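This is the structure, below, for whatever I ask next.
Omission of a single protein chain aside, the complex is shown with its protein chains in their original locations.
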Amino acid sequence: MLSKTKIGIILAMFLLLAAVPPLADYFDQPFYLALFSRILIFAIAAISLDLILGYGGMVSFGHAAYIGLGAYAVAILNYYDIDNGWLQLVVAIVGSGIVAALIGAISLRTGGLYFIMITLAFTQMLFFLGISLEEYGGDDGINTSRSVFGDWIDMDDNSVLYYVILFFVAVCTLISWRLVNSRFGMVIRGSHSNERRMLAIGFPVFRYRLAAFVVSGAMCGVAGFLMANLTEFVTPSFMHWTRSGEIMIMVLMGGMGTVFGSILGAAGFLLLEDILANLTLHWWIIFGPVLVLLILFAKKGLWGLIPGREGLSDD
Amino acid sequence: MTEPILKVENLIKTFGGVTATDNLNFDVMPGEIHAIIGPNGAGKTTFVAQISGMLKPDSGRILFDGRDITNLTAPQRSHAGLARSFQITSVFKEFTALENVAMSIQANVGHSFHFWKRASTDPELIEPAHKILNDVGLGARALVRAGNLAHGEQRQLEIAMALATGPKMLLLDEPTAGMGTEESETMREFMRDLKGQYSMLLIEHDMDTVFSLADRVTVLVYGRAIATGTPEEIRNNDEVRAAYLGEDEVKAGA
Partner (left out) sequence: MSLLLLLEQTLNGIQFGVFLFLISAGLTLVFGIMNMVNLAHGSLYMMGAYYAVTFVQLTGSFLLALVLTIPCALLTGIVLEVIALRTLYQRDHMDQVLATFGLILFFNELVRILWGAEAQPMPLPPIFDGNVEILPGVPYPVFRLVIIIVGILVAIFLYFLISKTRIGMLIRAGASNRSMVGALGVNIRLLYTLVFGLGAALAAIAGVMAGPILSVEPGMGEEMLILAFVVIVVGGIGSIRGAVVASVIVGVVETVGRSTLPYLLSQVLPSDDAQTAGPALASMLIYILMAGVLFFKPEGLFPARTG
């Protein structure tokens, strides 16, 4: 169970996040509204990845692809004058889920290094597919307008969009949290801990992993849907495999196998990127080694720094 | 004439040039404790792996409880009633002892596509898990992380997890491995209590365990069964003596 400190931090976190639009408005810093919108979108991606990576031990490079799929769902439907948000959202989720099912069906039959490389290859495949579809902008990308959810939600208002994103973050956090503690979640975690034993006591591990893979992909599709709305512009670069690497870094920074840590990780990564970019053009040369050091020495991530009782049922 | 609960027919397994299982025929009668002994390299581990479904034999048949399970996967065999414990402790180190056993229970109460309800407080899983831990003698250690348990306790947990799947037969791979004399005796007592409730196939190195518990003993050498019989018969079998039991051991045992 979560310690009191951690519960307090989570509530404080959400309150702070809810306060961003009025604060940004008050200090006349629309840049920070956009930045935090971005952070929250990547938080969803990180939460979805943590499900299979942190809890399940599946090192998948696929998540950039699902962001891309979700984003293109918006852009392509928009291209055909379908701007109904509900429809776009459903297509984003279902589309990502189906692709995840196909990729998972092939890659989950392998393991270890094979799995990592195969997911990387498929992501790159989708990237190239995106580039080759000239009709939808190809390499240059495609513009899109924001989704329409009826008169009561005006997605064109940046603050409204921010709260919509925050809402999805809350929903995904809740789903993920219940999921990892449910029977299904136990199977995923057990399979990561000791796959051989899981098989021996009677769990057909493959089908559960596939299901987790699909859920993870579908959730990330939501992140893509929101991203297209935020940037109003979608390019294949959303799907480049290095973006998957960035999401992995966020998961690591926040703490692997912690639902709420993903939000911290996304914030940490993007804020750090923002700070470093202002320092020097060549900030990657600092970030690269920093990342290596992080991995070697700070495995627990930001969430692990917060005091709280040790235990598997930490979330 | 009762049918054996486990019947192995003409099992063959080769790795490159090595024949690990050499046309093995073998059976376990319901309710009996059948021990397999043999020198290192005899192919005991390979044999167990083929029975539990982790390794596919080159040829031969495995029949369990009247069914041909040769082509069943390991999870399917577990559901058919064949439970296994591992020679090298194979538990979920990060989970508590209770969660470990609960996991075994969960595997056998239907599918696990339940996404919302918390598993660690689910009475359907927790109550039977507590009971089994108590039976095995680990009741007081239920909330200890499995990785922090003493070696002997981990071995007990091994067996608890196998029992929790509600099996008809237990495949125990060196259950007393790494245990001291006192702990081994406790484990033997426990297995004696289980006798009759479950059929058991016991892979063992420890001769005390074998001779005090087993109804029948089979000696495996280079993948072949060179003798099968009661512990007494095996002790007095010349071929077995030559191949396996050193002269000193036999004198001490007799």
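We just call them A and B in the order they show up, numbering each chain from 1.
Rule of thumb we're sticking to: contacts are C-beta pairs under 8 Å (C-beta built on N, C-alpha and C of every residue); 3 or more make two chains touch, one makes a residue touch a chain.
Model, not experiment: these values are computed from the prediction.
Here the chain not displayed is in touch, across the complete complex, with A. Of the options A:D28, A:D81 or A:E134, the residue whose C-beta touches the omitted chain is A:E134. Against the chain not shown here, subunit A presents residues 53, 57, 59, 106-107, 109-110, 112-114, 116-118, 120-122, 124-125, 128-129, 131-135, 241-242, 245, 248-249, 252, 256, 282, 284-285, 287-292, 295-296, 299.
Everything below uses one rule, namely that only the chains that are shown with their structure count from here on.
Across the complex, subunit A is touched by residues 52-54, 73-76, 78-79, 83-84, 86, 90-96, 99, 103-104, 106-108, 112-120, 122, 125, 145, 161-162, 164-165 of subunit B. In the complex of the two chains, the subunit A residues touching subunit B come out as 178-179, 181-187, 190, 193-194, 196-205, 208, 211, 311-313.
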